[in-house]
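Single-structure report; data block below.
Complex shown without one protein chain; remaining protein chains in place.
Take a look at chain A:
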Amino acid sequence: MTLAQAPHGFLSPTGVEIAFLLVGLVTLGAALVTVTTRQLVHAALWLVVALGGLAVEYLLLTAEFIAWVQVLIYVGSVVVLLLFGLMLTKAPIGRSPDADSGNRWAALTVAVASAVALVWVVVDAFRTTWIDLDGPAAGTTEVTGASLFRHWVLPFEALSVLLLAALVGAIVLSRKAKAGDQTGDPAGDLSAAPGKEGAR
């Protein structure tokens, strides 16, 4: 990335910029369909399009590593988990009339507010920054790794600890639920059966 020496105009876009804009529009459209469609599984599949579009945007910004990780984590795992949950609980074919939330205006307000905040911050921070497409790629695995482990080690480690805590928490929660199943309801566990603690 270089600071703008020559003036970069918005009026004579290059091919990459046009592609970026078009993919962005597709991503936005898919995201809108995701939250508005009444067909639950279709929403999950449109989410695949939105997340995939985001990966293409990363590619166009030369961040190849981030793009593939985006596909690997979000399309390959998160959406599969989502679909698994949908199939396990309720995945009717066709429209679900109750697939609507009473909070739609509150949700819209929050979404628009966060979008405005993010766009404002990004535009304010990177207005004069341009990626030099002809030079060496600015987002290769090597560059990403170096900047991550040289300048951003502390946030990285904090995130790791957070994720580890979430993992341990999930295991603890699932184990507790299992113990409750075996002894009937948890309330009865406390009141009756003084010998149970020892049995365990």
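Note that contacts are C-beta pairs under 8 Å (C-beta built on N, C-alpha and C of every residue); 3 or more make two chains touch, one makes a residue touch a chain; residues count from 1.
FYI, contacts and distances are computed from a predicted model.
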Its UniProt record identifies the chain omitted here, from "NADH-quinone oxidoreductase subunit H", "cytochrome-c oxidase", "ABC transporter ATP-binding protein" or "Pyruvate dehydrogenase E1 component beta subunit", as "NADH-quinone oxidoreductase subunit H"
Cross-chain touch to the chain not pictured, restricted to A:S77, A:S114 or A:T129, is A:S77
Per the touch rule stated above, chain A touches the missing chain via residues 41-42, 45, 48, 64-65, 68-69, 71-72, 75-77, 79-81, 83-84, 86-88, 91, 93-94, 137, 140-141
